[in-house]
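Here's a slice of the assembly, chains where they normally sit.
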Amino acid sequence: MNQLKLGLPKGSLENATIALFEKAGWLIKPAARNYFPKIDDPELACSICRPQEMSRYVESGMLDAGITGKDWTMENESDTVLVGDLIYSKVSRKPTRWVIAVAGDSDIKTLEDLEGKKVSTELVNVTKRFFAEKKINVDIEFSWGATEAKVVAGLVDAVVEVTETESTIRAHGLRIIHDLMESNTQFIANREAWQDPWKREKVENIFMLLQGALKADRIVGLKMNISEEKLEDIVDILPCLNAPTIAHLYNQKWYSVETVVSEDIVRDLIPQLKKKGAEGIIEYPLNKVI
Amino acid sequence: MNQLKLGLPKGSLENATIALFEKAGWLIKPAARNYFPKIDDPELACSICRPQEMSRYVESGMLDAGITGKDWTMENESDTVLVGDLIYSKVSRKPTRWVIAVAGDSDIKTLEDLEGKKVSTELVNVTKRFFAEKKINVDIEFSWGATEAKVVAGLVDAVVEVTETESTIRAHGLRIIHDLMESNTQFIANREAWQDPWKREKVENIFMLLQGALKADRIVGLKMNISEEKLEDIVDILPCLNAPTIAHLYNQKWYSVETVVSEDIVRDLIPQLKKKGAEGIIEYPLNKVI
C-alpha cells in the first residue's frame, strides 16, 4: 500500500495542528514515549519533529511532506516544494516577524551602527546572510534561548528574535530597529515525492481539507425565509462568498435562502436582513468550507 | 466616528458575558492589567465594571449602556432606561433572590420580630427602604462579605443575602424568614444616549443579537424527509416557534421539512415524528435564532 510520511510540528503549534487535522477529518492520537502519533488513516505515517529540523528531513526524503515555519526552511536553506501557506487563525491576527532589537537606551539606531557589535539569535544562518548582503561586519552567536534577556543583561548588543505582538520585546524594554523577515506556517513537500502522482494527490487533498477547515473557523451558515416580492432586494445585499442557495417553498410565494458569510459581518448583516423583511433567520456553525 | 461606551459586568457574570458576545458576533479579549477589554468593533468602547457600580456610571453618562443586575440598579436608585432583560441560561433555572435569614434556632420568626435587632447586608439601601415602608425599626449595617457567617458567629441577628439555590444559606444552618426581592441581569442605557438615534440603533442591534444568541442556546435545528401523504399530519405536530420550511424534493413525492425547536422538547418530539413516519431525522446546533 502507498503511504505518505508526514511531519507534524512539535511545540507551540502541536496542539493547534492536531485540532486542525481533527476538523479536517483525521484523528491523531499523540503517543507518549515514541514520536509516532497514531492517525486513523493507513495511508499516512506521522512523525512529530521540531519545526527547526523539519525541512532538513523533508529535503533528505526521510519525510515526504511536513508542516513547519517558513523561517526555519530558510534557515536550513532546504530545497523543498512549497505546497501552500496555512494561516492559523490567531487572536492577534498579526504576522510572525523576526526583528532586530537593541536596548531601549542604546546608541544603536541603524543597521550600520551594528558594525563590530555582538548579536545573539536562534536564526544564525539567515542573520549571517542578511548582514553579509548588507556588507556589515557583525559577530553573530547562537542563542540557547531567553535571547531578549541578554541585551538587558548587557551580555550582547542586539538580538534577532521572533515576535507577534511585540509584548515580550517591550516587556524587556527593547527597541526594534529593523524587520528582518516575516514568517508563517507552511505545508512543504519533498521534491521527489512531488513527482509521484499518488503522493502528490494525497498531499494536495490533505491541503484542500486543512484549508477548508481553516476557512470554516470564522465563517457561519445563514438561513432565512423571504417572500417573493422582497427576494431580489435581499439577495442583493448578501455577500458573494459563495452564491446563495435559493429554493421555492412548498405551496407558498416564499423562498428559503441559504448562504455562508464571515462571522465578522454577520452582526451587521442580520439587522439589515431583518429590516428588509427576512424572517426565521438562523445562524449555524460550519466544519469546513471548500 | 460614532462610538458607544459599553459597560460589561466584572465577576461572576464576566466570562458568561464574553462568551455571549462571541456567540452574538463580537470577539472580546480581556486585558489583564487595565480594565478596557479589546473588542473587534471600532464603534464600541468596552469597560469592565463591578455590577454594584454599573448603574451609577450609566446614569451619569460615563457609560452609554451597560449590563448589570436589577438589584444593584435599585440599590443605587439610578434613573436609567431599561433596554431589556437578559436571562442567562443557568442550570439551576431559579431566579436570583435577596432573602432575610436568621440562625436556625433563632426566636425570630416574623419581620416584626426584627424590631430593634441588628441586620448585616451588602444591599443596605434596598433593605433600609424595605423596613422603613414596613415601619419596623432595624439597625442595618453594611457587610464586607461572608455575611451568613456573622449570624453563626452571633455578631448580628439577621442577614439580607443573595441566593439562587439556598445552598450557602443552608450550609450555614440559617433559616429564611422573608423574600425581599428577585433580580436578574438587565441591559440598561443612559437616558440621553437613548435620545441619540445612532446610539439607540446600535444598542438595539446589540440587544437583538444577544437575545438571538441566548435564544439559540437551547434551540436546535431539526430536518427530516416526509412523504406527501403524511406531510400535513406531521407538520401539525411541529411546534410553531418559527413556521417550518418545506421544500419539494427532486423527482419524488417527498418533502424536506426543516424547523427550529426548543432542545427541551426535542426529546419528546423525535419519538413522535419517527412514529408518524418521518425519515432521515437529523438535529444540528444553532448559533443564533432571530
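A and B label the chains in the order they appear, each numbered from 1.
In the analysis below, a contact is a pair of C-beta atoms (placed from the backbone, for glycine too) under 8 Å apart; a residue touches a chain by one contact, two chains touch by 3 or more.
These figures come from a predicted structure and were not determined experimentally.
Of the identical chains making up the complex in this file, 2 are positioned in the shown model, whereas the full set numbers 6.
Keep in mind that, in the parts below, only the chains that are shown with their structure count from here on.
Here the spacing of chain A and chain B, counted between their Cα centres, is 38 Å. Interface of chain A with chain B (complex): residues 91, 220, 223, 225, 247-251, 256, 263-264, 266-267, 270-271, 274, 279-285.
Of all residues in chain B, only 24-27, 29, 40-41, 205, 208-209, 212, 216, 221, 242-243, 245-248, 255, 258, 260, 284-290 touch chain A in the complex they form.
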